[in-house]
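Apart from one protein chain that is not included, each protein chain of the complex appears where it belongs.
== chain A ==
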Amino acid sequence: MQILLFARDGVGDHIRNAVTRTVPETEVFSAMDDLVSRFRCPSGEPVVAVLIVGSLNELAALRQMKGILHDCRTVLVLPDREAETVAAGHRLHPRFLGCLDDDGEEIAAVLCKMLAQQEKDRAEHRPGG
């Protein structure tokens, strides 16, 4: 299981810190291009993506890459709670939708539970296992 976290420098630091503290093996990306390159590299491992979005532009850019997010579970953190932002967020089909003003520990707790669940499923249905 691989956790990829995207957050531009200075955006949602409290969430990034909580996540990396709880799951130290998280790979952190602060440039969108690096994240995209990482997704384009086949690894054969399931992925959970934590996407911390600092602006509506970034959210629009993520929507462009919906195809590459197809096979991973996503935790999406939005820049604000406006109805339109929330609607755009749901269109990315996240398994969890949060906001920058959320408590970082809460997001980390959700991520942990999601990972535990996935590990359980995977132990039962490891490809070829």
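As a working rule, a contact is a pair of C-beta atoms (placed from the backbone, for glycine too) under 8 Å apart; a residue touches a chain by one contact, two chains touch by 3 or more; residues count from 1.
Keep in mind that, in the parts below, contacts and distances are computed from a predicted model.
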For the chain that is missing from this picture, which UniProt protein name fits: "Carbon-monoxide dehydrogenase medium subunit", "ABC transporter ATP-binding protein", "Sigma-54-dependent Fis family transcriptional regulator" or "Cystine transport system permease protein"?
"Sigma-54-dependent Fis family transcriptional regulator"
Among A:17, A:57 or A:117, which residue is in touch with the absent chain?
A:117
Contact set of chain A toward the excluded chain (per top definition):
39-44, 46, 67-68, 70-71, 81, 86-87, 90-91, 93-97, 99, 101, 103, 106, 109-110, 113-114, 117, 121, 124-129
